[in-house]
Every structure is written in structure tokens, then in C-alpha cells.
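Apart from one protein chain that is not included, each protein chain of the complex appears where it belongs.
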Amino acid sequence: MGKLATLAEAVESIPPGAHVALSGFAITRCNMAFAREVIRQGLRGLTISQCVGGMDADLLVGAGVVKRMIYGGGSLDRFGRLNNVNRGIESGTLIAEEYSSLSVAFRYLAGALGLPFIPIRSLRGSDILTRLQQMAPENVGVVQDPFTGEQWLALRPLVPDVAVVQVQVADEEGNAWIYGPRWDNEEQVKASQRVIVITEQLVPTEIIRRDPERTVIPGFKVSHVVHLPFSAHPTSVYRVYDYDAEHIREYAAATRTTEGFQTYLEKYVFSVQDHWEYLELIGGMKHLASLMADPILGY
Amino acid sequence: MGKLATLAEAVESIPPGAHVALSGFAITRCNMAFAREVIRQGLRGLTISQCVGGMDADLLVGAGVVKRMIYGGGSLDRFGRLNNVNRGIESGTLIAEEYSSLSVAFRYLAGALGLPFIPIRSLRGSDILTRLQQMAPENVGVVQDPFTGEQWLALRPLVPDVAVVQVQVADEEGNAWIYGPRWDNEEQVKASQRVIVITEQLVPTEIIRRDPERTVIPGFKVSHVVHLPFSAHPTSVYRVYDYDAEHIREYAAATRTTEGFQTYLEKYVFSVQDHWEYLELIGGMKHLASLMADPILGY
Amino acid sequence: MYAEDYTPFELMAVAGARELKDGEIVAVGIGLPVVASFLAKRTHAPRLTILFELGVVDPEPIHTGVGLADPRVWYRATVMSSFVDMLGMVLHRGLVDVGFLGGLETDAYGNLNTTLLGDPWGQFTHFVGSGGANDIASSAKRTVIIIRHEARKLKEAVSFITSPGYLRGGDTREAAGLRGGPVRVITDKAIFGFDPQTRWMRLESIHPHTTLEDVLANMSFHPLVPDHLPVTEPPTVEQVRLIREEIDPERLYAG
Partner (left out) sequence: MYAEDYTPFELMAVAGARELKDGEIVAVGIGLPVVASFLAKRTHAPRLTILFELGVVDPEPIHTGVGLADPRVWYRATVMSSFVDMLGMVLHRGLVDVGFLGGLETDAYGNLNTTLLGDPWGQFTHFVGSGGANDIASSAKRTVIIIRHEARKLKEAVSFITSPGYLRGGDTREAAGLRGGPVRVITDKAIFGFDPQTRWMRLESIHPHTTLEDVLANMSFHPLVPDHLPVTEPPTVEQVRLIREEIDPERLYAG
């Protein structure tokens, strides 16, 4: 009846082949616990999308979960590149629909607003567009400005089946707040058919009603609320915990080879039953305490 | 050098004939002190716009300041209609470009995003559209969806010369917060060439930096910051003061006739030098204290 | 248990509430639609989501407001956002199940006028205009019209179509590229639907203590009248109590 769910239940609600929008950006607010559970459950054939690809996407791609990735470029910031994603693109095992940040954001925005298409200045003259016209011609078109007669590039709206969003604060209905910059998350959520909220903190609706200007995700879009502390580890959650630099370095090194990544997967995903075992494995409360954010700095 | 200005200085920055976007909605956060100063300075030929017309618009129209009004309908809520606006439309002295709320909001949004036009489902089949096609054909067009071939109504972006926005909190650079629903204000601000912020409270930038997720108006868009308490009276400012029901009733009654409105204008606009004299006239601190908002209720 | 003592306003509010299913999203203006929605949420539809166009979701007001612009009706909302969020990202996105609409006049196809009376190109009196009404009429999955039962309000033709119903009937609405359309018209004498083919207004029930003659005598067009014409279900005692004691204690909306 209620929306509160375990991570396993939330993942079970996603059918193979679904289009899942991810809330992460490089190494912050990535859906890491979610990605690990998806891999353990053996979900396959997903389309994933996000404006800037992050560690969650790379983990999912490496594990063979992803058929198509719609994104605007991405990295692990200074820690390295998205090695699994890049390998997938180079070998042709991953269909990558590559845009720029704004063009993905505009596709979500058009989906959110119920627009039939959205005109954009970006991509023109670039090889990004040349490549899209060959790989995904159904998503790029040309439209004539009825006021000036100019030709504009038009993008098709992006409507994910489900957005999975890592937030700081949510209530049982899924009303949620995001602290810090929100990059594409609001448009993602509002474009998607439904939303899975993964929250660090669960609060009474009473708290949400005290500051409703902050509510970026409205409960009526949300099907599942998963209360799961440290669910973005090893990436950061602003005002809650910092990224785990040591772990991300280990990941970046491991993903340099397929074999290295398989060892990482075995150790951090398959060897544990669930998120709680994962947290113990990486060092438990003692280690996590060292990552907790300073309340003023937010990291 | 700085942006802090008196209301008179801010109004002086607006040339005759300019397009001014107003932040009010019916009887809340209306630019009332601004409108009174505009009238006293004798500004003429303005185009004004807002999604839902409010008391500020009605006052300006009644005083003959406005040549064209772009809006989506409006009223004084239960207190009555926009009698001056209606009289202007009926007599032909006011050019009214009348839309729906969303179509004005979409025109601002397109202006804010730098889109060449925006498709919309609203207005089709209505006489609102028939009237627009005759009165403002330059702003409505037809566009073909490049993906489905369907015909869509397209609206031209709205780019006001200046948005005048009544807010609760701003700093000296114009970074500003709006408490409560924001209706069209964010898109208005971001569509406009520049912004005049009229704020109930002036805070150090330090305060803005403590909660930057709230900043709806970024300082770089703002040319003038006017710190002017009770500047929306007799309309309400959420969390600061309630509307003045008695005064709005007097206004609604007065505006039933041109003569009645002239008496109102004389009494509340021309007989005072500035906003401070106006506040004394309506009963000074004793009266204003009775309107102050309860900190929990917000009204 | 049905109430004995209720006003026409209360009956209409209850009829409005009955149009709403649990889990739906409803876009409302102020007045009777607010009463109907809050009533539904407190009875059979606790998971109803209530939207105000200016950017307010699911408020829990404890005082009655004079309109959408009154902070009284925003109290304890779960979301405070914007037109673009409500009318764009929910309504235009296709997520609003029900929109309530009122107006100066409607015709037999449910076309609504809130703009002007008279000749749009000549002499007319201007009223409120659209606000979000045209948007709701264009994009909600279905709309419910609430209007007083008077011959000057139930018209053969309206002066101005602010919010499209079925336009000129048949498939003219779909041809214009619009979604949904009006499914119900609730007046203080009767409830109407629309014929699925012609889209002409059709009587569905008449209120207790009203006669068919009274209903027809106060309309400027002739609705379809089915052979069997039920009486509108009256409000329950609990529904009336909720309206009077909790939802509209100051009788501001009822006025």
C-alpha cells in the first residue's frame, strides 16, 4: 500500500529493457547502491540516461546491464575516465547516444513540459550531430522558426520509464528535497513516467510542509521511497558525506582492464548480499564516520 | 556604482514605452508602491505583462500609463474585477493581448531559454486564439512537429525590457529569494533584459550564501535594488504581511466608475510625495502592525 | 446516512467530490471546486493530489481564502513552485486527471466563457478572462463544469469560447488537437453528461425537490433527456458536517 520499500523491491519494479534516468553527476549523488543491486538481480538490456555520465553509469555498463546510454559526456573528475563506458563504445557493445549537457537537459525539459520537440542552438556544425544523425536519426530533426523562417535543430523529448534519484531528504510519500546544485534532476524527474527516490534521511511530511519551496520531487510522481543511508558511496552527497577518494581511486585503477573490473565487481557487488554488508565490507561505521560532512562546509 | 537605489531612481531608469513585466498575481506581491511612483512620475506608453493580471496592473491602466497589456486574465479575487483594465478593453483605450496563464508563462520561458518559439497545446479551438490572430498575429504561428508531422501552435518568446519583482529577501547585488509560490516570476526574471528588485528585507550576501538553493533572482540580472518595506500594500507579501481587505474593498468600489477611480488616485497617489507619506496616510505603523503576518501561518 | 438538511451549494460540492477517484490529480480554482476536492480527500480519496495553478500542491488550509492569491489557501502545502511546474510539468505533460471549471456561460457542447459578454468585435462587457482555465480545458484528461442553473448561463451559443469543450460537437475537439474534454456539468438543479457521438449535453440526474420542467425551463438549449432519469444522490450527513465544520466554516465559498 505505502511507498516505502526496500532497495531490492524498488529494483524489482524495473522490467528488463526499461529506460532508467540516473541522478548522478560524475562522482556526486550517484545511484551506487542501486547500481549494485541492479547488477546482483541480473537486470539486463537497460537504456540509461543522464546529462553527465557518472560512476553509477560506468558500473552498470561494466556489468553488462546497459544496452544504450543517452548522455552528454562524463568522467570521474580528476580520478579518471568512465573506462567501462569508453570500452563499451570503442568495442561497440554499448550503443552510446552522445550529446552535450544542455541538449540532454533540453530533451528532459521537453519531456517534462509535454512539448512535441524542443529547438536548440547547440550541436550544430559538430561531429556530435553528424554521429547522432547516423545513430539516432529518430531523435534529431529540423524545424523552421515560424517567426523568422530560420532553420533550427530540434530534439525529441526524453521520457524515461523511471527516474532513480538520490536525495538528502524525503518523506514517505516521496516528496523530496535536494541540497546543492540539482543539475538535471528536476527535469529528469518531471519527464519520467515515475520516480524511485533513494533518500539519506526520511522525515515526516510535517517537515516537508514547513519548507515547501524546497520540494523538487513531488510525491505524486513517486512509486517507491527507499530509505538507505550512504547509498551513494563512494560518491558524495552534499551536506551528508564526502566522496571516498581512496575507493574511487581503486575503482579507476581497477577499471583500466576488463579483468580488473571483474575483480572489483566480485569484491564489492557479488560478494555481499545487500547494502548493509557492503557498508561493513568497506570499513563500517568507523570508515563512514571519516566521510561525514562538516555541517558548514557541506563536505 | 552600487545597485541600491530609491524607488524614484529605479522608476527613472525606465524609459517611456518600455515593456515592464510585473510580479503580482491578483492581490499578492503586486508592485503597488512602484505603480504609484510610476504614475507620479508621469511615465507613459508602457507595455506591461504578467500571467495573471493584478491590482498593480489595474492601477497603472486606470492612470493611463499603459498602452498594451499582455496577460492571461485577472481579477482582485473575491474583491472584484480589474475594473480599469476591463474598461480600457471595452473602450478600446487599452490594447489587450489576452492569453491563458500557461501561454504567457511559456512565452516567458521561451524568452528565458533563448528559444526561437515554443509549441503549446493551449488556446487551440478557442476565441482567445481567434482574437490573438487578429490583434497580435506576429506572436502566434504554426509549426510542424518534425517527428510526427503534426501541426502545433507556436508562441513567440516574450522578452520584457525590465522585470519589476516584489520579493521578501534580497542582498545589495540583487540576489533574491521569494517565499511561497513563485507563479511566473522566475521565468519573467530570466526572460527580461534586466530586473528591478523591490525587497521587504535587505540582507548581507552572507545570508544568501547560506541557502543558495533559494536564490530565484541572480544578482547579475539586476540593475536596481530598492529596499522598501510594505511596498506591496494593500496586497499581501507571504510571510511578511497580509492583504489589507478594507483598502482593497475601497479600491474595488472606487474603480466601478472613472470618477471614483480619479478620487482614489488623487487621495492615495497624487496627494503624497512618496511611499513613506503613503504609509502614514493609510494609518501608519499602528495600521500596518495589524497586517503583519503570523510567522507560522505566513499571513 | 443521507442528510435531510443541505443547501444546493452543498449538494453540488458533494457531486463534484464524487467525480474524483482516489490517487488522481485534480487542478482546481477557488470556491466550490476547492470544497469538492477537500471533501473527496477527507472521505473516499485520501491520496488525491490537489494543484493550484500558481504553484501550490496539497495545502491544508485552516482559514478560508478569498482566492488563489490568498496565502490562507497555501497553508501547509507540500510543494510551492510555479505556473511552469503546475500547468507545464503536470498539466501540459498530461498528468492532470480532472480539472474543475466554472464560467459566465456554457453551451450544449460544454464550451465555456469567462471572458466577455456581448459582441467580441463590437460592444461587450469584459470579465475575468482565462487564467489557467483554458489550459486545463485543453490538457486535462477530463473536466467537470460547475455552473448555476440559469437560462442566461446555459446558452445556445456563448459570446466567446475561453475554454473549449467539444467545440462544434462530433470530433471537432479532437480535430483541433485537444485532449480530454468535459465529462460532467453540475448545476444547482441537475447533473449532465455528454452524448458520446454528438457531444451534445445530456441530462444524467435531477436533484431532489426539482422537476424536469424546472430544469428545462431554465436552460436556453434543449439537452438530451434519457427515458429513465434518476434523482441525484443527496449528500450524506458526514459530508455536510465536513463542509460546514471543517472545510468552509466561514461559509465563504458557499456564498
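Order of writing sets the labels: A, B and C. Residues in every chain begin at 1.
What we mean here is this: a contact is a pair of C-beta atoms (placed from the backbone, for glycine too) under 8 Å apart; a residue touches a chain by one contact, two chains touch by 3 or more.
Everything numeric here is computed off the predicted structure, so don't read it as measured data.
Here the chain not displayed is in touch, across the complete complex, with A, B.
Only one of the listed residues, A:31, A:47, A:86 or A:144, touches the absent chain: A:86. Within the full complex, the residue among B:44, B:209 or B:256 touching the omitted chain is B:209. Considering the full assembly, A:243 is the residue among A:34, A:243, A:261 or A:278 that touches the omitted chain.
In the full complex, chain A makes contact with the omitted chain through residues 25-28, 51-54, 71-75, 77-79, 81, 85-86, 89-90, 98-103, 105-106, 109, 120-128, 131, 150-152, 180-187, 235-236, 238, 242-243, 245, 293, 297-299.
Of the residues in chain B, those that touch the hidden partner chain are 111-115, 173, 175, 190, 205, 208-209, 212-213, 215, 218-220.
The rule we apply is simple: only the chains that are shown with their structure count from here on.
Among the remaining chains, those touching chain B and also chain C are A. Centre-to-centre spacing of chain B and chain C amounts to 28 Å, using the average Cα coordinate of each chain.
Our note on geometry: chain A versus chain B, Cα centroid distance of 38 Å, whole angstroms. Residues of chain C in contact with two or more other chains: 77, 80-81, 84, 88, 92, 139.
Residues of chain B in contact with two or more other chains: 121, 150, 152, 180, 182.
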